[in-house]
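Removed from the display is one protein chain of the complex; every other protein chain stays in position.
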Amino acid sequence: MIETGTILQLRKLSKSFGGNRVIADLDLTIEKARVTSLVGPNGAGKTTLFDLVTGFLVPEAGQVVLRGREITGMAPHRIAQEGIVRTFQGLRLFRSLTVLENVLLAVESDPGASTPSARRDLAQAALERAGVAELAGVRAADLSFAEQKFVSLARAIAKPADLMLLDEPAAGLDGPSLGRFHQIIRALVDDGRTVLLIEHNLDIVRRISDSVAFLDNGRLLAHGSPEEIFAIEELAALYFGDEAVL
Amino acid sequence: MQLLLQLAINGVAIGCLYALVAVGFAVIFGVTRIFHFAHGATYLLAAYGYYAAISIYRLPAPVGLVVAALVAVMFGLFCERFVYRPMLRSEASFLTMFVASFGLFITVENLIALVFGSGFTTLESSLSKGFFFGAFEVSPVGIIAIFSSIVLLLGLELFLVCTDAGTALRAMADSAELVQTIGLDRNRCAQIAFAAGSLLVVPAAVLNVSLSGLSPQSGTSMILVAMAATIVGGIGSLYGAALGGVLLGMAENVGIWRLPASWGDGIAFGVLLVFLLIRPAGIVSALHR
Partner (left out) sequence: MIAYVESLLIFTGLAVILASSLNLMLGYGGMFSAAHAVFYGIGAYTTSLLALHVSASILLALPAAMLAGGVAGALLAVPALRVREEYFVVASLGFQIIASTIFNQWVAITGGIGGLTGIPPASFLSYEVDSYHGYLFVAALSVAGVLFALRLVVRSSFGRALRALRDDEVALRALGWDPTHLRVAAVVASTMLAAIAGVIYAYFTSFVNAESFSLDESVRIMVMVIIGGAGTLAGPVLGAAFITAFPALLSFLQVPSTALGPVQRVVYGVVITLLMIYQPDGLAGLLRRLGRRQSAAICR
């Protein structure tokens, strides 16, 4: 049963490490062609959730349903081929390869798709969208921090996947870069892609998101528009209260 | 049938020696995550050290044992301090470190060949003469092998569980990063692991000299079987390594019941490859120490 406009459904997802319940009975629905932000205090389980969705972790219970198809427990590379792309907090660029090579790999994982020159064009287009086209020949290991973040984004853009899971893509960026980031994300969504991002910068969250999901201790506490979520006082207390966050 | 049981008994004896070498390797790998291929060189040095002390210098056996132990432990410590530690500091990849270990092994193996000759030597000793126990021929060396393996492995267990040093090693095997935050010195732990692992090799080397003879190629066979034993037994498990050693020793011996003797080596690795196909995690899946 597919609800119109839903691209990803998480049903009763659970995961423990040792005796520790890291994700508990989580239900979440992600709407197509929107930006959804995942927020919550450190250790709430946000990256773990990404790992569960993209196959790097297998849930003990529950289902991950992508466009009506169950993908729970599939291998990460298979899930990626189903049309999900993700980035990592630690970026994980291929350091000995150039920026162009990093992005080409995103396009080339599906060899049957198109011709080498078409793939090169896709890579080039992604580099331009992320504003890093002039860095194409630079080795990833030689990039500055901000440049690395945008190359990581370019790599995700290049992959022809309509669901993008971005893990703290804007963390550490300065004012102008944040603006540039905001524009890129909105342009992607206008093109029909869905963006789910983990973000700590609440300013960005407020400005960029169509909806916000608040996680704590592996549970979904609230899911709604940014205005609704930020109005809830208990959540603010949880977020800023018991630990020096950000 | 009797032949089969005889072979099985021999297999257990040699298997116990393999178990000692395998557990030594597993202790080092478990604590330091270093793939210490040169462990085979430790074995060779212990064996030839003992042989030289006994045959060339005509020293009594206990002294020979001490010589072997000194040589083995010193070599293990040397590898840790002067080869692996500098490489860890320069953040060498696993492959690079493995190759260095491999280079050490080749150097030692061939130096020994130059000094002692490449040939096969046997050590005559009253202990190698077998006696009959019922219908089976047993050699004292075989009994000592089984007995001392059990004693040493129990001793290792006690060391790991009951002493501070042993507990530190177990902590480091769990998480090397955390160990530093609680004030333990990683280098010291590594040294202890190498010393302990290298020491375990000594009885295997000394007994095997009497049991099967000695040649520079023994090091290769030994280290290969030890590494295979850790896979078969389950990487990360010391019990597994010991079990794997005994299993491979028995497989080797029992194998020649039906297959020509020259297939010996191949059998142990046949078992390994079968395990890789059906149960790559090994008999004892990791994390049960």
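By letter and in written order, the chains are A and B; residue numbering begins at 1 in each of them.
To be clear about the criterion, contacts are C-beta pairs under 8 Å (C-beta built on N, C-alpha and C of every residue); 3 or more make two chains touch, one makes a residue touch a chain.
These figures come from a predicted structure and were not determined experimentally.
Among A:24, A:61, A:105 or A:138, only A:105 touches the chain that is left out of the view.
Check A:96, A:115 or A:144 against the missing chain and you find that the one touching it is A:96. Within the complete assembly, B:110 is the residue of B:110, B:163 or B:187 that touches the hidden chain. Only one of A:6, A:29, A:63 or A:81 touches the absent chain when the whole complex is considered: A:81. By the touch rule set out above, chain A reaches the unshown chain at residues 54, 56, 75-77, 80-81, 85-86, 88, 92-97, 101-102, 104-106, 108-111, 155, 159. If you put the missing chain back, the residues of chain B touching it would be 35, 83, 86-87, 92-100, 102-111, 113-114, 118, 220, 224, 227-228, 231, 235, 260, 262-263, 265-266, 269-270, 272-273, 276-277, 280.
Assume only the chains that are shown with their structure count from here on.
Look at where the CA atoms of chain A average out and do the same for chain B: the two points lie 48 Å apart.
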